[in-house]
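Beneath this line is the structure, given in structure tokens, with notes to follow.
Apart from one protein chain that is not included, each protein chain of the complex appears where it belongs.
Right after this comes chain A.
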Amino acid sequence: MTMDIGYVRTDFVPAKPAPGRTGGPILWAQKNLFSTPTNALFTVFGILFLLWAVPPLYNFIIGHAVMPGGTVEECRAEGAGACWAYIYARFNFFIYGFYPIEEYWRPNIVFVMLAALIIPLLMPTAPFKRTNALLFFVVFPVVSFYLLSGGVFGMRYVPTEQWGGLMVTLIISLVGIICSIPLGILLALGRQSKLPIIKTLCVLFIELWRAVPLITVLFMASIMLPLFMPAGTTVDKLLRALVGVTLFSSAYLAETVRGGLQALPRGQFEAGASLGLGYWKRTYFIILPQALKHVIPGIVNNFIALFKDTSLVSIVGIFDLLNTVQSASSDIEWASPTQAVTGYVFAASMFWMFCFAMSRYSLWMEHRLDTGHKR
């Protein structure tokens, strides 16, 4: 028996044209670059701008540049690009400043120690955190100080005037960052304190340092301070800058941390108190972990600013990275039209490298610590 199965098609459905593309570069471009006339206009201008800007930039930095090993005559030639040969030739000066050449192994050991200690410290999964932190915050500064300045174990004494370059930039920013964290937190807590003297002192300190430009602080420290000190006593110039930068940065940090403290609901303080925790335990176990987490972007922002601000020490005659670059740009042996520009490009890229690394690390840390507060 055959049933009428009229609802079953007996013929094939004719093939339809393929559906419109939902992917591919052309559609992507249509959707993202030319979706509206305004967007199309911006795209065209953007492309024109790139065509205008990129080739000369490429030619300057790579195409027509004089690579390491080149001579000053090539750099002086008409139309020569960046003079990397000059950066290569003076590279040691940019890294170590006036540090005696035969003693370079000392800063080198410090650089290696720094890398060996700071990388595991920054990796949450690395073991031996406590030992690592102890080594980094206590042993490392002492060892590197004696290594760099010498005068012990038969090592030649190298006064701080001879320190320079990237070495000094890193010293100032590391000391500034590490010392300003505890100071800043204490100041922030002090400002919220109920004890009037502590509170007033903290407010005065913070407002004073925030109200003066860093240049003024450094200028005061290097020019005025010696005039007020008794004759014959001199405080090391680098130390003065270190203290100035640290105090300045701690005042800013204090306000950032205070922002985090204020973001915490009052209940957190009270809950801590109701558990019978004293002020310090409450602060250490309950308040700070939450408050600091809130303000990681702000704190890192401070650190990046501090890192870049270290270049201001050049106005008091300390040879940081930027100042060595500036000073070498008057080096007559490498005198060429692009000498100064190349130096600045180099300095900028060094600064960028460090600042970008810091900002990436903080972003990663934020995500790691993100325990349900993200909006």
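Basically, a residue touches a chain if its C-beta (ideal position, glycine included) is under 8 Å from a C-beta of that chain, and two chains touch if they have at least 3 such contacts; residues count from 1.
Basically, contacts and distances are computed from a predicted model.
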item	value
Chain not displayed: protein name in its UniProt record ("General L-amino acid transport system substrate-binding protein", "cysteine desulfurase", "Carbon-phosphorus lyase complex subunit PhnI" or "NADH-quinone oxidoreductase subunit L")	"General L-amino acid transport system substrate-binding protein"
Of A:243, A:277, A:335 or A:369, the one touching the omitted chain in the full complex	A:335
Residue touching the undisplayed chain, where the options are A:92, A:108 or A:301	A:92
Residue of A:46, A:68, A:124 or A:159 touching the missing chain in the full complex	A:159
Listed residues A:134, A:204, A:223 or A:348, member touching the removed chain	A:223
Interface with the unshown chain - residue positions in chain A	76, 78, 89-90, 92-93, 96-99, 101, 159, 161, 219, 222-224, 226-232, 234, 237, 314-317, 319, 323, 326-328, 330-333, 335-337, 339-340
